[in-house]
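Every protein chain of the complex appears in place save one, which is left out.
Showing chain A:
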Amino acid sequence: MVTTLLDARRARRIAEQVPDPELPMLTLADLGVLREVCLAPDGTVVASLTPTYSGCPAMAEMRAGVAARLRAAGYARVEIRTVLDPPWTSDWITADGRRKLAEHGIAPPGARRAGATGPVPLVLSPARRSVPCPRCGSADTEETSRFGATSCKALWRCRACREPFEHLKEI
């Protein structure tokens, strides 16, 4: 029993360390997409992942990455399951993950609209919060595009240090 518990914990540690394919400074645990790792009675490691976006093309690579690391660590039987509920939001990114993003020049997401239920309101007047520049810290920044190189990022520019930067969207 004790070995099984230790084994499950070890499997979890291995899965947690798999880097995200598109944000390799983050592990899947930092990103908050690794929901659960457990051992089935027959010894199969079952790892549960949740997609960030419905169409995130990195999901296949994430699954392959977790399975490959676990197999390399000696687990012969690995199963990767998809979990949809509750849906991933940017709030699932850990404090560690946010720090690493900022260190790599990507502005981490702020807090999402809190406690909101019912239809999502459309806000047209731009009273949008400013995203601090991850390089110089200035609040004098502007959004240049709501979409970036991957679904999860937007493009911003700092008016103080003149550097463009990416921002992980609040969603």
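In this section, a contact is a pair of C-beta atoms (placed from the backbone, for glycine too) under 8 Å apart; a residue touches a chain by one contact, two chains touch by 3 or more; residues count from 1.
Simple rule for what comes next: contacts and distances are computed from a predicted model.
Enquirer: If you had to name the missing chain as UniProt does, which of "Teichoic acid D-alanyltransferase", "NADH-quinone oxidoreductase subunit J", "Phenylacetate-CoA oxygenase subunit PaaI" or "ABC transporter permease" would it be?
Expert: Spelling it out: the chain absent from the display is recorded in UniProt as "Phenylacetate-CoA oxygenase subunit PaaI".
Enquirer: Just one of A:M25, A:A102, A:C136 or A:I171 touches the chain that is missing; which is it?
Expert: The single option touching the absent chain is A:I171.
Enquirer: If the hidden chain were put back, which of A:T4, A:T82 or A:S130 would touch it?
Expert: From the options A:T4, A:T82 or A:S130, the contact with the absent chain belongs to A:T82.
Enquirer: What does the interface between chain A and the hidden chain look like in terms of residue numbers?
Expert: 21, 48, 51, 53-57, 59-61, 63-65, 67-69, 71-72, 79-89, 118-120, 122-124, 144-149, 151, 155, 169, 171
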